[in-house]
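Shown here: the complex without one of its protein chains, the others still in place.
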Amino acid sequence: MSTAQGMQAAGHGEHHGGRPQGLARWFTTTNHKDIGTMYLVFSLAMFLIGGVMALAIRAELFQPGLQLVDPTLFNQLTTMHALVMVFGAVMPATVGLANWMIPLQIGAADMALPRMNLFSFWLLFVAFLLLLSTLALPGGPPAAGWTLYPPLVLQSGSAFPAAIFAIHLMGASSIMGAINVIVTIVNMRAPGMTLLKMPLFCWAWLITAYLLIAVMPVFAGGVTMLLTDYFFATSFFNAAGGGDPVLFQHVFWFFGHPEVYIMILPAFGIVSEVIPTFSRKPIFGYEAMVYAIASIAFLSFIVWAHHMFTVGMPLAGQLFFSLSTMLIAVPTGVKIFNWTATMWRGSISFEPPMLFALAFLFLFTIGGFSGLMLAIVPADLQYHDTYFVVAHFHYVLVPGAVFGILAAVYYWLPKWTGHLYDMRLAKWHFWLTAIFVNVLFFPQHFLGLAGMPRRIPDYATQFADWNMISSVGAFGFGLAQLLFVWLIVKCARGGERASAGVWDWPHGLEWTVPSPAPYHTFEKAPEHK
Amino acid sequence: MQASRARANRALAARLVLMAAGSFAFGFALVPLYDVFCELTGIGSRERLSRAADTADLTVDSSRTVVVEFTASVPAGGHFRFAPMVASMEVQPGRLYEAHYLARNLADHSTTAHAVPSVAPARAMRHFRKTECFCFTPQHFAGDEERELAVRFTVDRELPAGIDRLTLSYAFYDSERVAGGTTG
Partner (left out) sequence: MAKRKFMLPSIAGAIATVAAIPAHAAWDLLNMPRGVTVLSREIYGMHMIMLWICLAIAVVTFGAMIVAMIRFRKSKGAVADTKLLHNARLEAAWTIVPTLILIGMAIPSVEKLIKIEDTTGSELTIKVTGYQWQWHYEYLGTGVSFFSRLSRESDLARQRASGIDPSTVDHYLLEVDHPLVVPTGAKIRLLLTANDVIHAWWVPEFGMKRDAIPGFINEMWISVDEDQPGTYRGQCAELCGADHGFMPIVVVAKPKAEFQAWLAEQEAAQL
């Protein structure tokens, strides 16, 4: 409370006249709106880059035989596609949304640590410059998969130290961003806004931030051990020196599993904002939703070895990880039921944010079902490392996390720009995206069940039909995203004036400020009942 | 007001410094703690395979026999021929046995090798005790030298009933190439 007032008192006077213009603005701004915009633009660029890599992959997989790339380049494409999408597209997008919306939703003037906020962004930018520069290094980018398993990853060439360093920088950026989120939410909520009155998007990010702080250092530790094995003759992952390659898998997945929840929890938060607005009633079971997110986050720490069921794990371990993984379905199901109950006896309209949120509801659930199947160890012995896994995680990440982010953009874009966007274009974008995402990924379930392993550039002829269909879906999906880019550019440039509330039934403090949101908002903390 | 705030800040700062120091100390404490944890749970029995086991209690269980198979590999980069001299043995839990491997340095210069043991099924590992093994120490070979390497072991009586066959495997590594990193 007093901190927020302190923030207001300190030095806003000097900003009003002297806001830097032009390029310098983006290197010196500490404004959460500017920084949020930078993260979002960055993530869109990375989404397109990662998308082009995916199209290269699907183009090669369009038909059996190798037509376009050689096997090493294919492995490099799959590795970079994942690294770019996970760390360059999804995570920065959710961070951008956090930056823009958390202060607005809790009635704070800015994030608690604005300079660290700016530093986090530019650190990420440099990290990706470094990672993408591996495309130009001799030997090319890393090709061991985003999971970087040794000993294979230790066969990498000059890209290896660049990739590891990029990961360290990106991890530092995420940790600092997470600290910022926690300090902001804990300290700067408007008077009267207790934690259990806070919007669910903020809850989702509060918990995500704790996950980030807990596991990013573990990832950093793991890749540092890879670095020392590579350069300094340590043997963490080398049996010859008394180590074990499987140790890396444990360390990686201890990070990796919470990481995927780091990617999806903000999307859960977004859906919890969008569905009530377009159902014109508050979220059903607010407290249950908070407990559900907290349970999911807790459980995410004790399931990591479900990525490793074929390494030769003791029976007790297999049972434990199988059961704990299945258990995550319970709080996740609670959330899905609560979202449905929010719609129940509501008054529902189908604007673009709601379309994406509803598509999320259906398609993320499909991803959840395949996840449940993967949790059963005997069955997983057939699914592991096949396209069934690829289908599962793309369903939870694309119609899951990405649709959540798209819903958020469509929801808050008028607030950011002050203009309503072209609704017709948005709906075209939605339908093409929603249809093609299924054409792209649903057949991959069949491919996995039929026996096609993952991470292969060429396949036996019986897999040809489904691969062709999937590739058609990929191109359709990819081209549809161009509509989205065009829509955003158009909206930023102009359009019908947006009111403060924008939507028919807005809820939350962000809708009490004008559209576009003024550069400085809530300089005086609002009263929140 | 300012004074009490300054005091509160100092107190908070002190607590945070203590937490940071405590976390750092916990990191160091983990070294002995891991040993305790591994003893309790049996995880890490792999490490015990590379150390001499005590065999104070050697009463033979003649009610069952277990087949112990022997196998060997020379992973990439090694210049050795390395193979078991006998493919398998029928053993009784509790009795001490000896098996031999034959190793030959195929290079014409002297080198050092060491063997990394592994046992399958994994749950048999903690019950496989070696009193003497060529895997406990690095093995020096002159150029082109060939010699027999011995391992003395016993399978302890607590071996679960559901295991009738286990395999002892050695991966024979050229110590010069042990340095982890790019192969070749």
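All chains are identified by letter, namely A and B, in their written order; residue positions are counted from 1 within each chain.
Quick note on the criterion: a contact is a pair of C-beta atoms (placed from the backbone, for glycine too) under 8 Å apart; a residue touches a chain by one contact, two chains touch by 3 or more.
All figures in this text were calculated on a predicted structure; none of them were measured in a lab.
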item	value
Touch criterion as defined above, residue of A:306, A:384 or A:415 at the omitted chain	A:384
Touching the absent chain when the full complex is considered, from A:359, A:397, A:426 or A:474	A:359
Contact partner of the left-out chain, one of A:227, A:420, A:456 or A:485	A:456
Residue among A:54, A:127, A:176 or A:240 that touches the chain left out of view	A:240
Hidden partner chain, residues of chain A it touches	64-72, 75, 143-145, 149-152, 155, 238-240, 244-246, 279-282, 284-288, 310-312, 315, 318-319, 322-323, 326-327, 329-331, 333-334, 336-338, 340-341, 343-350, 355, 358-359, 361-362, 365-366, 369, 372-373, 376-379, 381-382, 384-386, 431, 434-435, 438-439, 442-443, 446-447, 449-451, 453-463, 465-466, 468-469, 472-473, 505
For chain B, residues in touch with the removed chain	46, 69, 71, 73, 75-76, 87-88, 116, 118-122, 162-165, 167, 169, 171, 173, 183
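Here is the rule we use: only the chains that are shown with their structure count from here on.
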item	value
Residues of chain B defined as touching chain A within the complex	46-47, 50, 75, 114, 116, 122-123, 171, 173, 177-183
Of all residues in chain A, those that touch chain B in their complex	151, 154-156, 229-231, 233-244, 312, 314-315
